[in-house]
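Not every chain of the complex is shown here; the ones you see sit where they belong.
Note that the chains are named A and B in the order they appear, and that numbering of residues resets to 1 at the start of each chain.
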C-alpha cells in the first residue's frame, strides 16, 4: 500500500524515470511555517555526487503543490513533487530480459505480469526516498522539540568508511553499511499497544526503504546474548531516565523518556560494474551481465537522512495520536 | 492500535489478570474447517511449564465465540477467547510503586496516568501472545500450501540451549535468545510497494511481540558487511530460484520464490529472582527489588510458535491482497 500513518498520513507515488516522484501528507497541522528552502539541507544530504554515490545528480527541486498558502501549511493535504529531469531510459531498455541480481526487476516483472515500469526500477527505485526525505522535513517541523540524528557508523564491516569505499571501488564492487539513528527529547508514553509499538511503526517504515535488511533497537541482537541483570535498565529518576539504555528508549513498545536508538543494516548496492551471472528469462540460460548505468558504490551513504525522515514521520504520527488521550 | 491487517484483519483485547484475552479476525474466508482441537498443538508449544519457562500453567482452552458454525468458518468475524483462570493478583498489588526494571510498568503508568491495569503487566503482558498464536492457527489453515517453521537457534549466545538455561537458572538470572523462522511454498509476488514490503509487514507484527528488540531478513546485519558480488543471489531458474538466499526470499520488498527467512532477537526476561536496583516512584528513592511471582528464565523458548503465528498472519493478508490483482 502506498499509504502509511493514522493521523500524519503519507501517500507516495512516482517512478524513477517517469514524470516525477511525489508525496501527499494528510493530517499536517495548520499554521506551520514552511518554504521550499527548508528542504535544501536534507535533500542535499540525500543527494548523490559524493564519493561512493552515483554520478546521476539531479537538482531535486521540491514543488509544494497543495496544502500550503502564504508560507504556511493550511491543514489540507500537503503534496510535494519532484520532477525527474535526468533520465536515460535507454540504459534500461536493453536489460529487460536480463533481471539484475539483487534487484526488484524479476519480482516486479512477475508481480505485475510485465506491465511494470521497468526503467531504473520504476516505482521500486531508491529515488522514491526523495519523497520520504521531503515528508521528513515537514515532520521535523511539526515536532521541533525532538532532535533526530542519524549517521553511517560502519561500511563494509569497518568504521573507516572512506577507506572501505576506496578499496571496494578499485574492485568494481559495492559494500553495505550500518546506519545508527538517535532521537532525543521524546516524551514518555508514545507508542500504541498492541500492534503499534514504537518499534513496529519505525521498522514498518524502515523496511520500506530499499536495501534495508535488518533493524535493532537499543542493544538489539546483542541483548539476546545478555543476562536479565545486565540488560535491565535501572530507572533512576521520576523523569524515567535510566542508568543504562539497553532498551534504546523503548519499554513495552512505549517510549520511556530516554533517547530512542536504532540501527539499520543496509545491504551492498545490487548494481555493480563487476560481471555477474544471471538468468536470461527469454532464453532460459544463465549469462554474464555487466551492469551499465550510474550506481552507488555504497548506497548506505545516502541512508542517514532517510532514516531521520522515517523517524520523524513515525514520531509525529505517534505524538499526534497521543494528543487524543491527554487533557480530558 | 489494537488492529492490524488490511483484509485478514486482527483485533486483540484483554489483560493478563482480567477476565480473558481474545482476538477477533475479520476477513477469514468462509468454508474453512476448524475445531477447538486444531489449536491444541500450537497452544501447547507456547505453553509454559517446560524447563526455563514460568510454572504458571493455565489450561488455555480456546472458545470460538463467533464466525464459526457447524465446524466451518462462516466469513463473519471470527472471535476466539481465552478465560484467565490462574491469576494471583496479590503478587502484583504490592509492587505498584516500584516499577520492575525492563518492564512496561513505568511507561504504562505514565501513559495512562495511573489508570492502567497493572496486574501482571495488564494489556502489555506476554499472555496476549496466546491470542496471536490462536490467530496464527487460523491463518495457517487459510494458506495450507505454505509451511512455516520457527525454532530457537541460540540462547544466551550459545547453541546448546539446555546448558545455557541451566547455568543461568543457578544464577537466579535470565537469558535472551534468537529465533529463526523459515517459510516455504510462498508464491512470487507477495508484498505491496511502497510501504507494505514483506519485511515491513512481518517486522510490524514481530515488534508487537513483547521482548523482541531486533529483526533481520536473509543475511541481515551480516549483509551490511558483504560485497555486492557476494550478496547478490543469482537467479538460476524461471521459478525465481536463486543459487544462494542472502535476500531471505524477499527482493525489493516482494517475495521472490525462495524460502522466506528471518531471525528475531529476544531480550532476556526482565523479571529475575536476583535482587535489582529500581526507583520507588512514591519515595523518589532507589531501592532494591526482589521480584516475586512466576517468571520465565528464557522467554525466548516460547517465542518460536508466536513467530510462526505472525508470519502466517502476515502472509495470509498479503496473499489475500494479491488475489485482488490477478485473473482479470
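Methods note: a residue touches a chain if its C-beta (ideal position, glycine included) is under 8 Å from a C-beta of that chain, and two chains touch if they have at least 3 such contacts.
Remember, it's a predicted structure, so these values are computed and weren't measured experimentally.
Peer 1: What number of copies does the complete complex in this structure file have, with 2 given?
Peer 2: 4
Note that only the chains that are shown with their structure count from here on.
Peer 1: Find the geometric centre of each of subunit A and subunit B from their Cα atoms only, then give the gap between the two centres in Å, rounded to an integer.
Peer 2: 25
Peer 1: Would you mind writing out the residues of subunit A in touch with subunit B in their complex?
Peer 2: Contact set of subunit A toward subunit B: 1-4, 6, 12, 99, 101-104, 106-108, 110-111, 113, 121, 123-124, 128, 154, 156-157, 168, 171, 173-178, 188-189, 192-197, 199-201, 203-208, 210, 212-221, 223-238, 240, 242, 246-248, 251-256, 265-272, 274, 276-279, 281, 284, 286, 300, 322, 325-326.
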